[in-house]
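Heads up, one of the protein chains got dropped from this complex, but the rest are sitting where they should.
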Amino acid sequence: MTQSATPAPPSSKVHHLLGHPSDLKGHLESHGPLNVALGRTASWQDGLAASLEASGLTGRGGGGFPASIKLALARSGGAGGTVVVNAMEGEPASDKDKLLLTRAPHLVLDGAQYVASMCRAHRIVVCIPIGRDGVASAVSHAMAERTSNRYARVREELVRPPDRFIAGEESTLTNWIDSGRSLPMFRPEKGTPLRLGSGAALVHNVETLAHLALIARHGPGPFRARGISEEPGSCLVTISGAMAHPGVVEVDRGTPLWDIAALSQLAEPVQALLVGGYGGTWVGPEHFGTPYASISLRTIGATAGVGVIVVLGESSCGLAESARIARYLADQSAGQCGPCVYGLPAIASDLARLTRGQGDEHVVARLHRRLREVNGRGACRHPDGAVSMVRSAMAVFARDMEAHGRGEPCPYWRRLTTLRFPRPIGL
Amino acid sequence: MNSTYLWYATRASGIVALILLTLTMVLGLTTTSRARARNWPGFAQQEIHRRISIMAMVFLAIHVVTSILDTYVHIGWLAVVVPFSSLYSRFWVGLGTIALDLMVAVFVSSLLRAHLKPGTWRGIHWVAYASWPIALAHTFGLGTDSREHWVIALGALCVLSVGLASVWRIRATVKRRATLSAPTPQVVPLTRRVSTSSPRSQ
Partner (left out) sequence: MSGLRITIDPVACEAYGYCAELLPEAITLDEWGYPMIDDRPLGAEFKGLAKRAVRDCPKRAITVREKKGS
């Protein structure tokens, strides 16, 4: 399903991720040849780097970091690195990466080949969690097609890390590939490049790589033709919640949140939107018109995060759903850092108590204090996401909080959740 | 030097070293995180542990040197480092040598701690726990004073204090492990690695 917020100029080819054939032959017919034969030359590499910078592509895995800067850093790390294709998608509410890999595996793998050539990497490792065998077999099949057609330059491998929320975090994934332990690594300097063996680890989200492959072939023009000038391009968003047809849509960056949510048939009036995933931010009706772009979302205290928008209908209890998410996030802690291991469950318990109408008079103050204290004190950003979600919930559902806090919970908190979790979460 | 004075010095310094070693053990065992009261100065306890261990080494040195210098029984310098190479009471002196070797290993590794991998230092420290029962066996096995009532009482006190401290430590560790593993129930263990095509196996 595609949607353009701005009409594309008639002369440029419109840039779509989905909607092309998924087999190798069809893929080549749609997009043309891979063209990395020239990849060894510095001029080709510089040319691609310039294209990426001109395109303004930012990471689509949650970080939103400009791809050209990330790659420039990677290139300065020398040859012999590993391209890590991050298809982990630990976010339960997100399906875009699974879909992209099933519908356009060659686009993603081509993106990895371009990065490998640009950064002189020696291998490509595609990471798909255990249990997602449908996606894994689609990728295996595509890899086999590429091998038998002698299509891939750099060796492509498939690995299956554990399926946990944080397993797709950059350092966690790299650590797993290196040592078999799916645990985040503490990096005192936030920007320290990751290493894998003797070379750099170049971790990229599958959607970022797919965009990169299209930009490498067609130039920055078609990418820039979509989206807004500050944040160009299209992106995939998984919409779910109170709607008849949840799914993945490809939208222009900068499309208002409400327009994205309305792409599916909404089942009932909307109370709030959860933007950016379970570690993202709740947004109230007064901000539904905010464009879906980091630059605009920042002004309301939100981030685009991973491409997820969850619609909360009127007949749900925002507090209850937030309490369930908080419990889920607490359970998904890697278990390494005290503030996360002890703080998140404490926050989740308080929130659950409040939801049931059993909170004591200090529960809100305790929540605020713990949110403040837990924030930023883990090795990774997992606790920060939980804090952001809870804080925004306390703001957006302030009236509910008051009522539940008085011991008068709404009747909706017991209803079955409209959110997706790998296993049922009790309150 | 008069052999009798050397002999007294050996026995006395040996007993003092045993007491100091016991104290070191107890102070080391009762260092755990978060299990002590807010107002307990943990860093001070750790510092005292270090200093008492140094004092123990000093008395141990006196014990060893005087026992070699005393020619009434022949032990020889080799027996200081090589276990079971003494002519006199080969087995019990040998135990003493082993205990000494372990303690020297801890001492040296602690001095060089900054240059060692954290796992290495920890491993050596743990193995050195064994030096205490071995030293105890050496003390009572050699038998010079071990039939005196006050020495037996002292020995019992040492065993009791280390025993209690060990139980306390084990319980604290078990409790801590239980709390830390609680957040991740029934999930794929993080350390089990299952992959169809692993980069490392190639």
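Per-chain numbering from 1; labels A and B assigned in written order.
The rule is short, and it goes like this: a residue touches a chain if its C-beta (ideal position, glycine included) is under 8 Å from a C-beta of that chain, and two chains touch if they have at least 3 such contacts.
Bear in mind the structure is a predicted one, so any value in this text is a computation, not a measurement.
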The chain left out of view makes contact with A, B
Missing-chain contact, candidates A:129, A:161 or A:378, resolves to A:378
Given A:342, A:397 or A:413, the residue that touches the chain left out of view is A:342
Touch with the missing chain holds, among B:43, B:72 or B:150, for B:43
Interface with the unshown chain - residue positions in chain A:
183-186, 188, 336-339, 342-343, 373, 377-379
At which residues does chain B meet the chain that is not included here?
31, 33-34, 41-44, 46-47, 118
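Everything below uses one rule, namely that only the chains that are shown with their structure count from here on.
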Could you tell me the distance, in whole angstrom, between the mean C-alpha positions of chain A and chain B?
52
